[in-house]
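Heads up, one of the protein chains got dropped from this complex, but the rest are sitting where they should.
Here the chain labels run A and B in written order, and each chain numbers its own residues starting at 1.
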Amino acid sequence: MSSVNEKIAGKIRSIASSLLESGEVAAFLGYTTGSLPGMMQPYVARDAKEAENLSWSSFCVINLANYLPALLKSFEPPRRPNEPPPEGPLPKVGVVATGCWSRNMVVQIQENQIDRNRVVIVGISSRGMVDRRKVQRFVGNREILSMEEQANFLVVKGKDFEEKINRWDVVRDNCKTCTHPDPVIYDELVGGLSGKRDIPDRFRQVDEIEALDIEERWKWFQEEISSCIRCYACRNVCPLCYCPTCFVDDSRPQWVGKSIDRVDTALFHILRAYHCAGRCTDCGSCESVCPMGIRMRLFTKKLQKDVLELYGFEPGLDVETPLPLSTYKVDDPEDFIITNIKKGDKK
Amino acid sequence: MIRPEDKGLKGKEQMSRPKGSVLVVGGGIAGVQAALDLADSGFYVHLVERSSAIGGSMSQLDKTFPTNDCSACILSPKLVEAGRHLNINLMTLSQVLGVEGEPGNFRVRVRKNPRYVDPEKCIACGTCAQKCPKKVPSEFDLGLGTRKAIYLRYPQAVPLKYAIDADACIYIKKPGRCGFCQKVCPTGAINFEDRPEEITLEVGSVILALGFRPFDPSGLDFTGYGTLKNVVTSMEFERLLSPSGPCMGHMERPSDKKEPEKIAWLQCVGSRDVNRACHGYCSSVCCMYAIKQAVIAREHSESGRLSSSIFFMDMRTHGKGFEAYYERAKREGIDFHRARVHTILPAPNENLRLRYSGEDGEIKEEEFDLVVLSVGLETDPEVMKLCHSLDVELDHDNFVSTSPFTPVATSRPGIFVCGTLAEPKDIPQSVMEASAAACGAGSILHESRWTETRKKEFPPEKNVYAEPPRIGVFVCSCGINIASVVDVEEVTQYARTLPGVVFAQNNLFTCSQDTINQMVETIKKEGLNRVVVASCTPRTHEALFQETLREAGINKFLFEMANIRDQDSWVHQKWPDAATRKAKDLVRMAVAKVRGDEPLPYNHVSVTKRALVIGGGVAGMVSALSLADQGFPVCLVERKDSLGGHARKFYRTWQGRPMQDYLEELVRRVETHPEIDVQLGATIEHVEGSVGQFRTRLSNGFEVEHGVAIVAVGAESFKPRSGPWNYLYGKNPNVHTLLELDQRFIRDDEALKGLSQAVFIHCVGSRVPERPYCSRVCCTHAIDQALKLKELNPEMDIFMLYRDIRTYGKREYIYQEAREKGIVFIRYDLDNLPRVNEQDGNIVVDVIDPIIDREVRLHPDLLVLASAVRPRDDVGELSKLFKCTMTEEGFLLEAHMKLRPVDFATDGVYLAGLCHYPKPVEETISQAQAAASRASLVLSRDAVPAESVTAVVNVMKCTGCAVCTQVCAYHAVTIDKNSGKAVVDTGLCKGCGACVAGCRSDAITIKNLGNEQIMAAVEAAMEE
Partner (left out) sequence: MEKAKKNQWEPKIIAFLCNWCSYAGADLAGVSRYQYPPSIRIVRVPCSGRVSANMILDALRSGADGVLVSGCHPGDCHYISGNLYARRRFALLERFLEFIGIEPGRVNFSWVSASEGEQFAKVAQEVTERVRRLGPARKLVKEIDSCPA
């Protein structure tokens, strides 16, 4: 295994076990190695011994922020809805956070889903996580039995093959266009910071779609979502989806039908993306977990682009700047208002 | 109602206390408005009307300018409200015989003439009139149509009860000869034994609102009126246009019922005419109503070929929105002829030949197929007699005399006047004065507020939660307004097929009193628990129908309207089939929505009994005093360091009353009044809250809690320092604006006496593209100044360069006086502006005189610019603080141009004075008093109704993300510390729904406006 990841994993383990040992945190949220090659799974360590199971690799594709609100809640004593919270501080939780995860935590703080005082964030600058599908594509249909990480390479082994793959070639699309690999909030840091990345064409994938004509775009959208089986893995893995009753499950009102009819599926994806507008940090979890390989990240990426373009806003960079749909500026762009277009025509 | 605290009063104290009731004489719009204001602010009102129904002249009009609102449509809700008001005793067919006593304690003798129909029994089914054999000319249609001896004054009459005309009734003249009506009446309402009755009312104050009668042109031979059939008066023409008129709005000329294709309007018939008509005054409204008629007539023209010509002397479009209306009429092809018509001669085919001389003096002739005489307004001789018997002084034109500083007070203390009885004026002005008169009465009687009033008790509301929807649908024809385009019968039948609908009915006028009463019965009889009315707009009629539901014991929120008139029949006139389909869709949508409606509580907000008045000019000070005199504390805020405002620079009113004496007294009274707190040098920084509970922070840090606010921030005088209207202003010391010359008058500037020639230029910066409105006051002001100069030096030559002289009303007399005194009037237009130059420091004015068609050169040693009144630049900021709107010109915009002239759309905020529109001091004072009256409607109560349609949180779905708290402009939503979920303060919530749209979790909704209900309506729109 790569010494980089092993070093990081070791550091995580030692921080976690000392936090747990000292009782500063009641639990530590990180990753452990999964049963299949190239699979990591979120893991909650509750004591120093369990902390030894914590690990780290380029396959940590699931956003840990997603588990944080529920984990924190689990340490609160049960109470009736209008009962005041118990006196004194509540137990804390430790968590590992890369750039995008930490930004999601910022949004969660803004939206009252987590209390900053109850989380100990162990920040890690992300090197970009690997897309298992890309790796699979690289080796064709052959079954992968093990994956070994080196500094800049992956060594993929199967029954009768071994491939050395340039790591960056198989890094996820969202990580490739990531501008904020460093955690924006943290209490402890593992490894160094790599600074803000400048990606001139970070919205290239969106631009390509936009360049299509309207019917081609519709065709693209239809094709993209046509395989959706409405399993909601994308929703379940999203740290921003925390409604007790999701609109897709609600029947009063029923905005979206529950079938896999193309219209129901389309509305599901439109609304899911729209709910993330101004909040999504492009962590890529949704795409990573999709069993059908739908590239739904493009939908949220489009909204991310527009929010930046129209309102100069990027989510989760600080707690103070209000989320774009909870605020306004008097001179916000409104060239889409048809009564304005007319005025312009006269000029 | 006797209140507990009243019981402890000793007999003597009760004696000295004024009566808590008021007599209003005249049931036109002015009388009705005064009655409503008083009844809603704690007084019992007796409303006496001579005819069988209230509504007055306004009910006879087809449309009203400048908004083209249907007169009956906007009036009707007020009439119905007055008719149903618990604290208005409506006495129709009644006459005041005499008034004795003192202010606070009058005894009024009233004669109630017999109706011969028992109003308790009459259901206005009309069977009686159908059977009645006697036809007589209808006075409501001015003799153009007929009615029966038993009749309704007009279809939407309030009260909607038939009456028998004793002079025409066969039975009453010869008992036994007829009596059909009695035989056919299904309810036995006919009572031939009905006799006049004389009663005595005890009231504290009297308001005269007796209105006008249209001038009768029979005596004016040149018009041919009375002999030439196709010469009609403007009031007659209103009836010809009206859908409820003799030709059902098809516009037929009297001689042959043909649609006219060429109509002429003759202005100033019976106005501005001392020689022939004995009326020297201008009737103020005729120019605008003629333009309106010309515009509306073209809409009515089925051939689409109608040509309209208006013959006038001066076009007097001096009110808010009038000039724009005039300009639009010109653009739309109405011909305006500045010419005097000498004679109207008969022509072939009963057409009419007009002989007239244009401005150049040339005689021309032109043929028309209908001539409308724009007749003036005058006082009815019967009314004159009444005024004499009441000791109320009339002026030489037989209008009630008033003073500019007490514009609604008559010569007899305790008796007030409003509307056209005091001077010809338009509807908003009359409504304003009506409120002002109510304020006058209120200030005498305020101690006795709520002592004679009764409280409305609605029946207990039926619990409908467990019931399946039983929906009733009422489809309105609105006369022909809807029925002429939409097949209302088909819509009604269709409504019956909709799920949940158990009853549907078509009505001629759903808002008429009798339909309303019948609706109450229907709701009870059919066991309805939800109602849909398909008619006009909920913006005007929702409240009326909602109250009807309450009367039937149904929560008023179980109601929806389908707007099949304003948003259907009126906008799809050419597509009747599609309009009918759309009406069905709209009904289906309303039914789908109402199905989900739930009963809501009636919320209230307690009232902070203090007014904030912004602006320390005349308007603000009068408003403040009017409220303080009624015992309400006032905080008066003035941005300058002293009170007085613009009036400080103003010399005298056009009636010759010195302004500064009045102002000094006004300031003294304000400054010494114990109820008024004056905040000088302060502006408004921040406003919170809403009607009943405002909290305002001033720039000096002072915070005031108040229940209402009156905005009276005034306007500015336009100073033409550069640009096309400069005329050497600011460059030559002898060029002044009107107010600058006034200041020279105020300081008795001796130098003025030595002047030999003065020139006034009118409309400097008014009625021009950048300020396309008339400043209303400048003609009168300039002419009065010219007269003052003549007083100082009778030898002085004075030239007035004008576009139209707009000395409306009695102001016309000073125009006449000016001409008699040799002041020369030269007309100019925008194509030929006067040119002003300087030669060796002397002013030279060149202007083309259109009469002689030559350029005239003048050498004045004084040039006065009658410059525009323009809105203040900072009004926008203030209007935003109070959530008020502005007109395009930058004046503040009232809630309704015609009938709510001092209210803003925002409850509890009122306006007065120049910030509304330019106006002379007497109108400013009456508007200020009117604003005070409207404000007292809130201040006189302990609590006012608050929003019931508020947000509500479903805690099961709420994530506590707080988006709702961030988008709420009223801070009505917060996150509860304990539960971590959103909670709504219903007192602060306005029901806007920003939170609902912001919530991703569907955890917050608006009662009866939830997503499901809106979806139901949307989905219903798509079904077919």
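The rule is short, and it goes like this: a residue touches a chain if its C-beta (ideal position, glycine included) is under 8 Å from a C-beta of that chain, and two chains touch if they have at least 3 such contacts.
Being a predicted model, the structure only gives us computed values, none of them experimental.
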Next on the checklist: Using the touch definition from the header, name the shown chains in contact with the chain that isn't displayed.
Outcome noted: A, B
Item to check | Touching residue (missing chain; options B:R721, B:K880 or B:K977) | outcome: B:K880
Checklist entry - In the complete assembly, which of B:T497, B:T537 or B:S722 touches the absent chain? => result B:T537
Item to check | Contact residue for the chain not shown (choose from B:V117, B:A552, B:A579 or B:A1003) | outcome: B:A579
Checklist outcome for this item: Omitted-chain footprint on chain B covers residues 67-70, 299, 537-539, 563, 565-568, 570-579, 581-582, 585-586, 589, 880, 883, 885, 887-888, 893, 905-906, 949, 967, 969-970, 990-994, 996-998, 1006, 1009, 1011, 1014-1015, 1017-1019, 1021-1022
Checklist entry - In the whole complex, what residues of chain A lie against the chain that is missing from view? => result 206, 209-210, 214-222, 247, 253, 255, 257, 261, 263-264, 266-267, 270-271, 273-274, 277-278, 299, 302-303, 306-307, 310-311, 324-328, 330, 332-334, 336-340, 342
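To be clear about the criterion, only the chains that are shown with their structure count from here on.
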Checklist outcome for this item: Between chain A and chain B, the Cα-mean centres are separated in Å by 62
Checklist outcome for this item: Listed in rising order, the residues of chain B that touch chain A in the complex are 955-963, 966-967, 975-981, 998, 1000-1003, 1010-1012, 1015
Item to check | Residue ranges of chain A in contact with chain B within the complex | outcome: 81-85, 111-113, 242-245, 247, 250, 252-253, 255, 275, 322-323, 325-327
